[in-house]
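To keep things clear, I will list the structure first and then write my remarks on it.
Only one protein chain is missing; all other protein chains are in place.
Let's turn to subunit A:
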Amino acid sequence: MASRIPREGLTRRSLLRNAGLAAALVPIGGALAACGSGSSGGSTGGGPAGGGQTAPMPAYVPPNKPKPLYEGNAQGVMDVYESFPMDGPKTVTGPIGDGGDFNIMIMTYGQPAPPLNENVYWQLLNKELNLNVKPLQVPFADFQTKFPALVAGDDLPEFVSVPIFQNISRLPQLAEAQFTDLSEFLSGDAVKKYPNLAGIQEAGWLNGYLNGRIYGVPRSDPVFTTQIYTKTDVIEAAGANPQPKNLQEFRDLAKAVTDPKAGVYAFGGNIAGFLMMMFGVPNKWTRKSDGTFVSAYEHEAFVPAIAELAALYKSGVFHPDTATLIGNKTQRDSLFRSGKLAMVHDGNRAFGIVADDAKLVFDIMMPFGKDGGDAVHWTGNGAYAITMIKKTTDKKRIDMFLKVLDYVAAPFGSRESFVINYGVEGEDYTVKDGVAVLTTRGQREQDLGLAYIAGGPQVLCNPQGAPGVDKLNYGWQQKVVSTLLDNPAAHLYSQTFNTKGAALEQQMQDAIVAVFLGREPASSLTSAVQKWKTGGGDLMAREYAEAR
């Protein structure tokens, strides 16, 4: 259902479907000794930040995992499973909650979940956790205004889950002022008390470090960021090649599928990221050999990539409502589903959504360089969200909070993970040929969002999707994994990014969109980048070099 689909990626279920990838994801940002040497939280375009990691990294104990159909790897390719084991082992023992209220803020996509008395999935979770879960659901579209309002009004509930990609300004200061430092409960071997949290890898934990201390428990994210999904029937009808090998073939594909009279267009949103990766633009920053940082906006390929985007727009392959569709993922997705858009550029995390629908036959475009050869593929922050608890000294309360997260973070294959992902048999899922398949009711009830709040690495397991969808993604990941490019500033602390980063990034995005839609010439980007640099970009570069 389009309405549930999150933007640039969130996923509803495959996000939720975590499991033990035996080896660690690539530590984003590198240089992180497990025992807290120099660098720590914070990233540009993404992560929270903290200066000087003073709490040791939580120990990593790889969870047991069932044998996958296709094995993932240490670089981030995900394991593929045909079905979700229904008789998995218990990973959580002993009581969790105290029967009291569990007030938690969660960002959600689409409609609010059905109310408790009609929601058997929610009732089941309440029973499993021995709690009365009361989610404060903040819709994705409202998050940017609702969250600051909750903070300003001092109305945050006891537990708060914040998506990393929302770039909350001054998060480290907010954490220090209002949330509990969890370091003593999670750092080093202490985390072993919560075995499923010990199954979360460093790449995820790095996002939980704020001011060098552990404030948040992460929900891990795949290492891949965005890609182009192609709608097979539309492309076949146009007789086009869904897998172009260079820019010219890409242009040809876009032109071939566009049919204004039928209202069919190649794209409806911003594909700047895809073109920038195709043109070889670095992942936000480059660290030069002398240790200085240079922004990707200053890279020689940045302006040409956006100029190409503008040229594509001018050639008429974009939907006439692109200007408004850029900010409206829900509508873009429904146009894709109805065959009015031949392609969508979306997050890897969005895969679970397209893979949900057995009737939706799609392919994923293999990245390619402008003149053939390889593109680069930017990696993400390593986590989707972190979950925190308001300041308290009540150790029992903190322990209960961590036990709940331990339950939610149970790895793929465990009993708890099955409960979280499938709910009640006969209502939320049905069993066909030994494979559990979610019902529409099950999908709706999971809009509760509780499964977003913690977790280790995920796996590919979409038995309800079109046949072969997971294998398709697996093949894509295998190809792309060798071209992964990290952001060298990820998890480094910059005070300027912390306070002004989101606003500066917005300025650049506005400048890019202005060129994209032909409101400004490509040459205007040069002055936009200059403004970005003097407005704080230069300071960020200096701060990252120092933080390193």
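The rule is simple: a residue touches a chain if its C-beta (ideal position, glycine included) is under 8 Å from a C-beta of that chain, and two chains touch if they have at least 3 such contacts; residues count from 1.
We take it that contacts and distances are computed from a predicted model.
For the chain that does not appear here, its UniProt entry gives the protein name "ABC transporter permease subunit", which is one of "ABC transporter permease subunit", "NADPH-dependent FMN reductase-like domain-containing protein", "Glycine--tRNA ligase alpha subunit" or "Lactate utilization protein C".
Among A:M86, A:V435 or A:A502, the one in contact with the hidden chain is A:A502.
Checked against the full complex, the one of A:N64, A:Q111, A:N132 or A:Q173 touching the unshown chain is A:Q173.
Across A:N132, A:T145, A:S315 or A:S523, the residue that sits in touch with the chain not pictured is A:T145.
If you put the hidden chain back, the residue from A:M57, A:V513 or A:A541 that touches it is A:V513.
Although one chain is not drawn, its touching partners on subunit A can still be listed: residues 144-145, 148-149, 151-152, 154, 169-170, 173-174, 177-178, 260-261, 263, 319-324, 326-327, 499-500, 502-503, 506-507, 510, 513-514, 517, 519-520, 531.
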